[in-house]
Structures are given as C-alpha cells and as structure tokens.
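Reviewing the structure listed below.
Coming up: chain A.
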Amino acid sequence: MTENTPTATDHSTGDPRPSIADTFGTLAVCWREPSEGWVDAIESGRFEWLDGVETFGDLDELRVEYTRLFIGPGRDQCPPYESVYRDGADSDDLGPVYGPTTQAVARWYDEYDLRLRDSRSAPPDHIATELEFAAYLSANEDDSVLEQFLNEHLREWVDQFVAHLRENDPGPFYRALIRRTTEAINS
Partner candidate 1 sequence: MTEESRPHHEPIPEWDEIADEILEGCGYDPDLGKRMAEDAIKIANGELTEQEFHERYHEEVKAEFGTDDRPTKPEGFDD
Partner candidate 2 sequence: MTDDELTASRRDILKTGAVAGVGLGGGSGVLSTLQPADESGEAVDQVTSFLGEDQVVKTACGPNCRGDCPLDVFVRDGQIKKTEQQVPAASEFKRGCTLGISHVQRAYNAKRLKYPMKRASWSPDDPQPGARGEDAQFERISWSEALDLVAEQIQTTKGEYGPESVYWHAGSGSQGTSGYGRLKQLVGGIQDSFVYGIDTNVGQGFNRITGEGGVFMPPTNTVEDWANADTLIIWGSDIFASQFQMDAEWILDAKRNGAKLVVVDPMYTNTAEKADLWLPIRPGKDTHLALAMMNYIFENEVYDDTFLRQRTNAPALVRVDDGTLFDPTRVSDNPPDGGIVVMNEETSEPNVVGAETGGPFALFGEWTIDGVAVRTGLAALREQASEYQPADVAEVAGLSVADIKTAADWLATRGAGGILPAYSVGRYLYGHVFGQAYATLMALTGDYGRHGNVHAQHPSYGGPSLQTGDWGNPEGGVSLDTYGYQEILSLLENGDPVQPRFLYGTNSNMLGNQFPNRERWLNAMESLDTIVWADMYHTPTTQQADIILPAAHWFETEDVLGSDHHPNIRYREQAHEPLWEARDDYYIMAGIAERLGHGDKFPDDKREVLDRFVQNDDRLSWEQLRENGTVETDETPTVAYTDAFGTESGRITVYDDDAPTEKGPGLPDEGISLEVPEPLEARTADDWEAQNEYPLVFMQKHSKWRIHSQWANVPWLREVNREPQLDIHPKDAEQRDISDGEYVLVHNDRGSMVVRAKYNEGIQPGLVNTDQGWWAEDFVEGHYQDPISAETADVGRTFAFYDCRVEVERAAEEYQSNQYTQDNPRGTAGSASGGD
C-alpha cells in the first residue's frame, strides 16, 4: 500500500463519503449477477451511501431482469463487455467479445499480476471486473494510474453501454446503478 491509499468509509463516525476504492468495489459487486449472497451483502447496510441500490425489490424478479439485460438470450441484451462497444464495425453495432480491447484490458491485469479466477467463464472486460480492478488500482497505486485506466477503458465505453441499456427499459435498481457508476467513473 502506498502512502496516499484512500481510507475506507468509517460508518461508526457517520462519514457519508466512501473512499474511491470502496465506491468502485461496491459498484463492482452491484454489477454482478444477483444471488442470495449478493442480497445479503446489499442488505447489510454497507452500501447505504449508494442511493437507490436497496431498491432491488424481489430477488427472483431482479434475476430475470439481469438475465434479460445482460445475459440474454433476447434482443434486449446489452452484453456488459467493453469490446462489444468498442470493437464493432461502427458505433451503432454491437461488436464481438474477445476483441482487441479485451486484450488491452487483460494486459492491465497482467501488469499487476492479476488473473481471472475463472478465466473461461467470462471475458475479462466485464464491467464488474473492470470496476473491481479500478478499486484495486485506487487502493494500491497513485491516482494517476487509476486515471489512466479510467481514461483508457471505462470512460471509453460505459457511456455507450448505458445508453444502450437505457433503451431497454432498466428497472429502478439498474437506473440507480447506472447513475452512480457514470458519476463514479467520470468524477
């Protein structure tokens, strides 16, 4: 850890402002597929500062929504991978997974000796994984490194991704998550 590692939120003192690492770490969790463990984490109250995340409602319904929006199979899906929004033929088309930008992200992880826990289950440029990495950088590196990563990656595609998402009628939880995520990466 470097000298200027941000400190974590201290709920006991009531400081409402989380550290940058907390923010990205928490957002990463929220972008994962909802499960019971996930609900426990959300309900633990640790994410209170993230307005609206407790609005997820019924877990089963949220899982159906998550499937519809991020997994498919139907036409509403918005695959949450960077290359899909950056490596397509033009900005209006969904690009491939495992495109050149996927490689570029993987190189960042590699640079920090990080590996995907399950390399085959999903491409490494999933929004949650990138946010998790952003949390890692902010916890361990100078701000400039985080800035560089945000500039090279998250800021390059998340706007397009969420625009696509908004067209497909996300519910209150994902609307809140979109808002908090774009604020976090653009601040």
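The working rule: contacts are C-beta pairs under 8 Å (C-beta built on N, C-alpha and C of every residue); 3 or more make two chains touch, one makes a residue touch a chain; residues count from 1.
Basis for inclusion: all candidates are chains of the complex that A comes from, given by their letters.
Just so it is clear, the structure is predicted and the values come from calculations on it, not from any experiment.
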Direct contact with chain A in this complex, candidates 1 or 2: 2
Residues of chain A defined as touching candidate 2 within the complex: 1, 5, 7-11, 18-19, 21-22, 24-26, 28-29, 32-33, 35-38, 40-41, 44, 46-47, 60, 63-64, 66-68, 71-77, 79, 81, 84, 88-89, 92-99, 102-103, 106-107, 109-110, 113-123, 126, 128-129, 132-133, 135-136, 139-140, 164, 167-168
